[in-house]
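All protein chains but one are shown at their positions in the complex.
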Amino acid sequence: MNGKTLEELAQHVGGRLAGDHKIKISSVASLNLAGPGQITFLANSRYAKKLAMTKASAVVVAEPVKNAVAQIIVPNPYYAFTQIVVLLHGHRRHKLSGVSAKAAIDSTATIGKETHVHDFVTVSERASIGRRCVIYPGVFIGPDVEIGDDCVIYPNVAIYNGTSIGNRVIIQANATIGEDGFGFATEKGVHHKIPHVRRVILEDDVEIGSNSAVERGSLVDTIVGRGTKVGDLVAIGHGVQTGPGCLIVAQAGIAGSTTLGRYCVLAGQVGISGHLKIGDQVTIAAQSGVASNIASGEKVFGSPAFEMRKALRAYQLIKSLPEFRSELMRLEERLTALEAAPAKSKPAR
Amino acid sequence: MNGKTLEELAQHVGGRLAGDHKIKISSVASLNLAGPGQITFLANSRYAKKLAMTKASAVVVAEPVKNAVAQIIVPNPYYAFTQIVVLLHGHRRHKLSGVSAKAAIDSTATIGKETHVHDFVTVSERASIGRRCVIYPGVFIGPDVEIGDDCVIYPNVAIYNGTSIGNRVIIQANATIGEDGFGFATEKGVHHKIPHVRRVILEDDVEIGSNSAVERGSLVDTIVGRGTKVGDLVAIGHGVQTGPGCLIVAQAGIAGSTTLGRYCVLAGQVGISGHLKIGDQVTIAAQSGVASNIASGEKVFGSPAFEMRKALRAYQLIKSLPEFRSELMRLEERLTALEAAPAKSKPAR
Partner (left out) sequence: MNGKTLEELAQHVGGRLAGDHKIKISSVASLNLAGPGQITFLANSRYAKKLAMTKASAVVVAEPVKNAVAQIIVPNPYYAFTQIVVLLHGHRRHKLSGVSAKAAIDSTATIGKETHVHDFVTVSERASIGRRCVIYPGVFIGPDVEIGDDCVIYPNVAIYNGTSIGNRVIIQANATIGEDGFGFATEKGVHHKIPHVRRVILEDDVEIGSNSAVERGSLVDTIVGRGTKVGDLVAIGHGVQTGPGCLIVAQAGIAGSTTLGRYCVLAGQVGISGHLKIGDQVTIAAQSGVASNIASGEKVFGSPAFEMRKALRAYQLIKSLPEFRSELMRLEERLTALEAAPAKSKPAR
């Protein structure tokens, strides 16, 4: 681990320094667990009080905090902290295995320079892999798959025929890319499989989480847009197309032919029906179920989902439904009594 | 790609032809993307207007559409279109590898004629695989597994001991079949694992999606019925038994010992509790949670789920709960005023 002075770190992230610039920082840790020689961060000034307790040597903050440890002050502390983690710890170092003799590589496949193909990898007919990639053990790369430069494919990922993968794409272990979509034509009680003649395109800088599955398209390519990050156990249906920069959190699912605009956020366990159009910068809260189009900029919650603030308030009131019912009954009784009262001779209704 | 005349296609699907029967069709595409030489389809006559825009050379429809391109008219356009996709594009062509020397095949296993076993496949003791199957790289076939004819098992699927698989079964990549069920007997704070002595049976023509998991039974076999199609990331619990022809969409989950009748449809992210009986042709809408038995023919929605049309209406009203509360308060005030009023001379509010 490389040690750096606080001054070096501040320069590295373009931040302002408050406190002893000579302090030596060797690693990162959380606010609670950090000790001497470590740096931490404060993303939310609500937690500023916690700084009094930290044993970290320094902290990255958005605004100066009084009576606290040495600070690097930057507009986006989490980003600056990320840069520091990369500087001090680096990203995962991969084994530089070259192309293993225990891999099975078709003679028609092409593999770029400085790409490492580990044991038990299959690279099929006409597949091509760019430069400086790492293909972990047990990965299956189907026929005609194209992979760009600087990609990392973790163990036991399966990539079906014809998938197109850009540069700097990361696919976590046990994910599946390009399997057949769930498409069947039912005739006389038999579900006939429709061939999925299209493919999956993962654009540059995409990351796909572990055990996620991205279906190939039947008539339209499935596209995960540039820089979109997909969490674990996510299901992306055939022909889904997302814009760039989306964040799709664990266990979300998007049914076939739905499109997402730019920079959408789908929280955990969200479900979106098929054939919908979701605009740009749409935020969908956890567990929501989306059954209709959503305009750009909207934030929604609920199943079926609607405007988030209203929905959060409305869903809280489910708790009150028994009281609503009692109140309705009480009101009805009082009303009935009142209707009977004014003219005691005639019935209420 | 084989080109066909429109007449040949119409004959192939038993459809009526309207327009130039000599048109040469070489491939399929969606309504929006199709161009000259391509055929598309219109499953829903609501979208008939879109036909004016298509650049396809022909379209498969249920009823003739005026002022449009050449048409093949059939009762079930999606099925006819599927037949055309198969005719023009075919299903995936698999590499005919024979039995790889890089596979690990136990000496007591049997492998049928014309079956292809790719590299890095394990076929365990006493397992048997039928004819014309394709077993992709990295598949694990456990002891005593039986696989019928014409099956395709995609990369890195794991099939535990004793699983029985029929003919024409397809298992997509990274699925798991026959793992131990989630069964523990808790005694004095220790969860004791109960051995799962039963197995999984996948009947003929079943398809299992990528990254799905089908638990083996503890005391009763888990059965996926003939022709049932299971999507990606589906969890099927120990001892679940489905009838034939069910469609179980991505991320649905069925807890242990629940039975499904014939031709049930579970939409995405549906959850069904354990030990329930779901009848025939039951439809369960997306994200629904089922906590009690459902009679044949029912359609349900909600968590907990109830009759679908009622439920869709009722769930829409969650949005109105804040207004319901306000209205209850207003009514209460007016009622209170009124209760005070009759004796007095002042207005209601």
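A and B are the chain letters, set down in written order, and residue numbers restart from 1 in every chain.
In the analysis below, a residue touches a chain if its C-beta (ideal position, glycine included) is under 8 Å from a C-beta of that chain, and two chains touch if they have at least 3 such contacts.
Computed from a predicted structure; not experimentally measured.
Enquirer: Would you mind spotting which of A:Val249, A:Ile272 or A:Val300 touches the chain that isn't drawn?
Expert: Of the listed residues, the one touching the omitted chain is A:Val249.
Enquirer: Given the contact definition stated above, which residue among B:Met53, B:Leu96 or B:Ala185 touches the chain not shown here?
Expert: Result: among the candidates, B:Ala185 touches the missing chain.
Enquirer: Check each of A:Thr54, A:Thr222 or A:Gln287 against the chain that is not shown and name the one that touches it.
Expert: For the chain that is not drawn, the touching residue is A:Gln287.
Enquirer: Spell out the interface residues on subunit A facing the chain that's missing from view.
Expert: Considering the whole complex, subunit A reaches the absent chain at 27-30, 33, 40, 76, 78-79, 81-83, 85-86, 89-92, 95, 100, 102, 118-120, 136-138, 154-156, 170, 172-174, 205, 207, 209-211, 227, 229, 231-233, 245, 247, 249-251, 263, 268-269, 286-287, 303, 315-316, 318-322, 324-325, 328, 331-332, 335, 338-339, 342, 349.
Enquirer: Where does subunit B touch the missing chain, residue by residue?
Expert: 104, 120, 122, 124-125, 138, 140, 143, 156, 158, 160-161, 174-176, 179-180, 182, 184-187, 189-195, 197, 211-213, 215, 218-220, 233, 235, 237, 251, 253, 255, 269, 271, 273, 289, 291, 302-304, 306, 310-311, 313-315, 317-318, 320, 324, 327-328, 331, 334-335, 338, 341-342, 345, 347-349
Here is the rule we use: only the chains that are shown with their structure count from here on.
Enquirer: Would you kindly tell me how far, in whole Å, the mean C-alpha position of subunit B lies from that of subunit A?
Expert: Here the centre of subunit B sits 24 Å away from the centre of subunit A.
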